[in-house]
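One protein chain omitted, others in place.
The chains carry the letters A, B and C, assigned in the order they are written, with residues numbered from 1 in each.
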Amino acid sequence: MPTKVDLLDHGYVELVDVWGSDEDIVRAARMSTNKGFQGWEKDEKLLAYLYNHKHMTPFEMAGMIIEVQAPIFVFREWMRHRSMSYNELSARYTPLPDINYIPSIDRLMINAGGGNKQAWTIKDAKELTETNARAFQVALAEKYRDCEFLYREALADGVPKELARVCIPVGRYSRMRASANLRNWLAFLTLRMDENAQLEIRLYAEAAANMLRGSFPKTMRLFDDSRN
Amino acid sequence: MPTKVDLLDHGYVELVDVWGSDEDIVRAARMSTNKGFQGWEKDEKLLAYLYNHKHMTPFEMAGMIIEVQAPIFVFREWMRHRSMSYNELSARYTPLPDINYIPSIDRLMINAGGGNKQAWTIKDAKELTETNARAFQVALAEKYRDCEFLYREALADGVPKELARVCIPVGRYSRMRASANLRNWLAFLTLRMDENAQLEIRLYAEAAANMLRGSFPKTMRLFDDSRN
Amino acid sequence: MPTKVDLLDHGYVELVDVWGSDEDIVRAARMSTNKGFQGWEKDEKLLAYLYNHKHMTPFEMAGMIIEVQAPIFVFREWMRHRSMSYNELSARYTPLPDINYIPSIDRLMINAGGGNKQAWTIKDAKELTETNARAFQVALAEKYRDCEFLYREALADGVPKELARVCIPVGRYSRMRASANLRNWLAFLTLRMDENAQLEIRLYAEAAANMLRGSFPKTMRLFDDSRN
Partner (left out) sequence: MPTKVDLLDHGYVELVDVWGSDEDIVRAARMSTNKGFQGWEKDEKLLAYLYNHKHMTPFEMAGMIIEVQAPIFVFREWMRHRSMSYNELSARYTPLPDINYIPSIDRLMINAGGGNKQAWTIKDAKELTETNARAFQVALAEKYRDCEFLYREALADGVPKELARVCIPVGRYSRMRASANLRNWLAFLTLRMDENAQLEIRLYAEAAANMLRGSFPKTMRLFDDSRN
């Protein structure tokens, strides 16, 4: 099981803490019938029954905390999940580090060559060429530099941190800890590993899923099976 | 730190799992300023600042799971706390064990002798005598017996479990696991250790608080100080 | 649309308040694309798309409040839904009215004659006869009477209300108001109108569904279609 995974150009997911186990989920479920853990021969079936019939409360008796570095726009999507707990870097308290996301050429060219990958463009868009993709990377890097320059200058001039930051693009990296019980992680993964989720957050979701696979192998096998 | 505590005549609280620590709470809080744990000399003040200024999200990065045996009426109050996770014995699946709560004479006589303890009686009630308190205990034990007799008979006669149980009094013991993060445990304790909470659930809350004191001594000192 | 429906022998569901409409749900969903309501010709498809692809947040922009009288064991199941708001009669503050649930013969005989209706009995149970079902009704009424007698006597003798109530069976009726947004009502209905839910709470869920059908006809048609 990896405890830290690098993602995108400057992001990562790092395991902070895990509680509970597949066995604890069974023990919690067995509360309803006044029995404890019976051994996996019997309880593998119970776990599958719970999962497949959406008896999800026993999956609240385990969980995981991770640390995440990701672009602000990824955090914006992530934090729509209101059942998680978050502690994030605050630009009111500290200047944000100058770390910014530049999508790779492959990522920008996602619609090229057909296939079932896709990402929405505006109606009258040209087809993206590799030349234009590279030009976007260059121009983006330049904008990040300009914004950072303005940001630092404003801070030095005495503009309050909470106002100097308004020029920071949503591609800037931020950092947080996120905690949820296993049930809510599975809900997050279901939405964010979906093929309609934006690729960036899917990579983070898959990294989180890998960590969960290490700690909850039987539950995650059920999750993985349900997606095929 | 006790891992199991007996309560009332047949109840208990048992520690199942704990995650995180006082130090992890500080680490989570330090996310906002991009710093880690700095040592308790400095961070004791930070923890106190967080707690006293109600910056409670870092306290969501730790938690506790307990197993509880308590009368149904206690569970009814407990489960109004919607931020906890629960798995409870179900009378639809298994006959409830014949374990019932009979309040002690001291408990029944709570209003005797004045003092700041009190519990509401109806308007035209007599003052409770020890004789009447004892008579209530005896009559209550008898009713529990009668109800159990009817329950078992109905079950044996083929009345579905989910219907045979309608005669069971709310003083019958049930059992559950309860999980919450530390922030939500503190919210629970604040309400249920309050002098206006019913004495039975206060005893459970105090037992839970004791377990938290073992795992989160610094946070719980802040909690205890805030109540004096 | 009915505004009050009687259920079981002494229960009811009564409409208290409704907010929002099918159209408001569309308007909320259209926030994401910066457009308003476009007329049902176009927006009927949008509503169906949202529902069928589980984009449920727009359904949080409408809701319903009802008043419910139901047996305590029904409330115990209901209140496991932690996303609703509740205000219930409290036996600590006021003596509970002497209203009790006696299942009908048909209900008790649910397993008779096969069919896909069923309710779990204990392992070595006899097959329930109509004679035994009637005997259970009579014995149950008697137990309710005995418990009420003890309850009133204890209250008159000065036993605190919060303790005198421990003898009250879970078949006693209580009363509450329940509020939720439409998304959470639909989650409640999905679980509690399911054939595996206990029949009593299913009747309450169906009554709530009927009220929602009156206020949110298009959304509820999608819900109903998804269940067939």
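Following the convention adopted for this analysis, a residue touches a chain if its C-beta (ideal position, glycine included) is under 8 Å from a C-beta of that chain, and two chains touch if they have at least 3 such contacts.
Just so it is clear, the structure is predicted and the values come from calculations on it, not from any experiment.
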item	value
Option from A:T3, A:T33, A:Q198 or A:S226 whose C-beta touches the chain left out	A:Q198
Of C:L7, C:A48 or C:L89, the one touching the omitted chain in the full complex	C:L89
Footprint left on chain C by the chain that the document does not show	16-20, 24, 27-29, 31-34, 57-58, 60-61, 63, 65, 67, 85-90, 93-94, 97, 175-177, 179, 181
Hidden partner interface residues of chain A, rising order	71-73, 76, 79-80, 82-83, 86, 91-93, 95, 101, 103, 107-108, 110-111, 119-122, 124-129, 132-133, 135-136, 139-140, 143-144, 146-147, 150, 153-171, 198
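Simple rule for what comes next: only the chains that are shown with their structure count from here on.
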item	value
Rotation in the CA alignment of chain A with chain C, degrees, nearest 5	180
Geometric centre distance via CA averages, chain C-chain B, whole Å	26
Chain A and chain B: spacing of chain centres that average the CA atoms, whole Å	35
Residues of chain B touching at least two other chains	86, 93
